[in-house]
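With one protein chain held back, the other chains of the complex are shown just where they sit.
A, B and C are the chain letters, set down in written order, and residue numbers restart from 1 in every chain.
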Amino acid sequence: MKSALLYRYMPRYSTKVMDHFTNPRNVGVIEDADAVGRERNPACGDTMTLYLKIRDGIIVDARFQTLGCTASIAVSSVTTELVKGKSLEEARMIDRHCLGDAVDGLPPGKTHAGVLVADALKAALGDYKTRAAPDTA
Amino acid sequence: MKSALLYRYMPRYSTKVMDHFTNPRNVGVIEDADAVGRERNPACGDTMTLYLKIRDGIIVDARFQTLGCTASIAVSSVTTELVKGKSLEEARMIDRHCLGDAVDGLPPGKTHAGVLVADALKAALGDYKTRAAPDTA
Amino acid sequence: MKDYIYLDHAATTPVDPRVVEAMLPYFTERFGNPSGVYTLSQSSHGAMEEARETVADVLGCSPGEVIFTGGASEADNAAIKGGAFAMRREGNHLITSAIEHHAVLHSCQALDDYGFETTYLDVDAAGLISPEDAAEAVTDRTVLVTIMLANNEVGTIEPVADISRAVKERAWALGRDIIVHTDAAQAGGVLDLNVDRLEVDMLTLAAHKFYGPKGVGILYIRDGTPFTPQQHGGSQEKNRRAGTENIPLIVGAAEALRLAVEEQGTNNEHCTSLRDRLIDGLVGRVEGAYLNGHRTLRLPNNANFCFDGVAGESVLLGLDMEGIAASSGSACTSGSMDPSHVLTAMGVSAERAVGSLRLTVGKSNDGEEIDKVLEVLPRIIQRLREVSGAAQPVG
Partner (left out) sequence: MKDYIYLDHAATTPVDPRVVEAMLPYFTERFGNPSGVYTLSQSSHGAMEEARETVADVLGCSPGEVIFTGGASEADNAAIKGGAFAMRREGNHLITSAIEHHAVLHSCQALDDYGFETTYLDVDAAGLISPEDAAEAVTDRTVLVTIMLANNEVGTIEPVADISRAVKERAWALGRDIIVHTDAAQAGGVLDLNVDRLEVDMLTLAAHKFYGPKGVGILYIRDGTPFTPQQHGGSQEKNRRAGTENIPLIVGAAEALRLAVEEQGTNNEHCTSLRDRLIDGLVGRVEGAYLNGHRTLRLPNNANFCFDGVAGESVLLGLDMEGIAASSGSACTSGSMDPSHVLTAMGVSAERAVGSLRLTVGKSNDGEEIDKVLEVLPRIIQRLREVSGAAQPVG
C-alpha cells in the first residue's frame, strides 16, 4: 500500500502535540525539588508526576514523568516549558483550558489530558504551600 | 447497458410457462359451450373463465379467458390443451398439482395460479353436471 | 439505441460511475477501521466526516445531526422506534398515513406490542394527506408523527412542512412536544431536503434511490430530539448506531447526494419531460388507462397507471420480453397477494389495482426509449385484453 494514498490524512492531534510527544522536553526527576505533584486518572490509568524548583516565588525549573497517552505526555511536556519563569501566582492561573490552548487544542475525548496535568500542577503548588508552612498542615 | 451482462439470468418461470404466456392456446369463448366455469381469486383479483364442449363424456373443445398474471394465463392455456380428449372422469382427477406439473412447475408464490385454474375446471365440471340434471338442482 | 430500457428508478438506480470511482479506494487501500488511532484509520475517519459534512450541507443541518445507517428501512425503523421509545413516558400514540412505505407502516405496527397505538391518516384520491386531518389526530398521548415526503408508488408529494406545522401547533396547544419524521427516500436529489424548511426533526434517505449504492441510508436527527438507539454495540455514530462504519458506501452515498443535488435542476427537467410524454402518450390515447396520483404534485420521475382488463404482472412480463423494466403495485408481483395498499387507500378498487403499472424514469433515459414504450405498451395491453376477454375497454 502506498502512503501517497493517505493524502487526506486528518491528524487527530495538533502538530504541537505530536512535536511534544515525539520530543518531550524536561523529562525526568528533580531530585531536590521544592514541590512535587502526582496525579492519577483513576478511570484511564494515566499518571503524571510534576517536579518544580522554585526560587523567590518564581518557578525556575520543571520536570515530569508521565505514563499516559500521547495527549498526556504532550501536555505534560508543554506545561514544564510553560511554567518555567512564571511566578507562583501566574502558575496558579493555569487551568486545563490554558493547557489545551498551549498544545493548539486537544481532540474530543482527550480533554482528560489537560485535567490530569492541571491537577498535577495544582497538587505541586499545594505541596509547595504545605512545605512552606509545615506547622499549619 | 449491455444485455450480455445479464448472463446469469435466472428465469423465474419455466420455458413452458413463458411459451404459453407468449402464445396462449385456445383463447376465447365457446358460444354454445356445454359447461362454463368462472373463478376469481378474491385476494389478487385474477379471474378465469373456462368454456368446455363435451360429447359423449369426452371434452372435445376447451377455451379460456383469463385476466391474470403470467402464471395464470399460462396454466389456463396449458389446461385447455390438457383436457381436450379427456373423459370427464379423467378431467375430474386434474388438480393444482397436475397443473403445476403441466407447466414444468410454478415458482414459489405463484401456486395460486394452479389453484385458480383447478377451481375453474372444477366449476365447469360442476356446471356440466348441474345442466345435465337440472331437476335435481 | 440501448438494449435495455430501465424504467424502475423508484425501485433502485444504477450507481453513477463517478460514485463507484469515489468508493473504490476505500475497499482496498483506504480500508482502515475509522476507530483506530493510526494514520490509515484517521484517513477513513476523515473521509467519513467529510461525507457527513456533504450530507449536512444538503440538509441544512450540522454534521453531528447526520447518522449513516444500513439503508432507508433501518433509518425508518430507528427513527420511529427510537423516537417512540425515547418518548415513552410522554405518551403512546403515533400518527402516520395509510400510504407510507412498509418500513414505516410495519415499524409502527411493531410498536403495538409495546403499548403504542397508531393512527393511519387517510389520503384523497390523488394520494394527498391533509394537514388538518393530521392536526385533528393529535391527542394528549401523541409522541411522533411520520409522513413521507413523496410516495414511492404514485409519486405524490406530501405537504410535509404544512403537516409538521399543523401537528406541532396542535401539540403545543395541548402543552406537549412531538417528534416529526419524514421518509424522504424517494425525494433525495429531487426535492428540497432542507430540514428547516421541511420543519422536520428526523428525515430518512436511501442512497440507492439517487444513483448511490444500496445498503447505506441516511438518518437526520435534529439536535435535542429524544432518541433511543436501536442497534446496540460499539460507540460509533456517537452511540446512536453501533457497528463498524461502512466507509466506502458512506463516501459513495455522500458523493451521490452531492452530484444529484448539483445536477438536480437538469435531471428534474429531463425526467419531467419524459414523464409527461409517457402520461400524455398513454392517458387519453389508450382506452381504459388512468393516471394514479396527483397530476402536478408528483415526483418528476413517476408515471403510474391502471389499465382495465389486464393484470400488471403480465404487463411487466410482456414489457420485459421487449427489454423494458417496470413495476406494478398489483398483487402477484411481489409474491404478496394483496393489492397495493397505496392504491387501495386512494380509493382505487381491487379490480382496477390489478392492472397497475409504474414507470419511473431516470437521468439516462431518453425520448427514443419513451417512444419505444409508447409503441410497445399499448400492443401488450391489447394482446392481454384479448386473452382476458376485455378487448373492449371495461366500462
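Quick note on the criterion: a contact is a pair of C-beta atoms (placed from the backbone, for glycine too) under 8 Å apart; a residue touches a chain by one contact, two chains touch by 3 or more.
Only a predicted model underlies this, so the values are computations on that prediction, with no experimental measurement involved.
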TODO: Would you mind spotting which of C:40, C:167 or C:343 touches the chain that isn't drawn?
DONE: C:40
- [ ] Out of C:189, C:213 or C:300, point to the residue that touches the absent chain in the complete complex.
- [x] C:213
Open item on the list: For the chain left out of this view, which of C:47, C:72, C:187 or C:346 touches it?
Closed with: C:72
- [ ] State which residues belonging to chain A touch the missing partner chain.
- [x] 1-3, 13, 21-22, 24, 27-29, 43-47, 49, 65-70, 72-73, 108-110, 112
Task: Missing-partner contacts on chain C, residue numbers - done: 4, 6, 8, 11-15, 17, 20, 24, 27-29, 31-33, 35-41, 69-74, 76-77, 101-104, 106-107, 109-110, 206, 208, 213-216, 230-235, 242-249, 313, 316-317, 319-320, 324-327, 333-336
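FYI, only the chains that are shown with their structure count from here on.
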Open item on the list: Can you compute the centre-to-centre distance for chain A and chain C, using the mean CA position of each chain? Integer Å is fine.
Closed with: 54
- [ ] Going through chain A residue by residue, note those that touch at least 2 other chains and give them in order.
- [x] none
Open item on the list: Two or more other chains touching the same residue: where does that happen in chain C?
Closed with: none
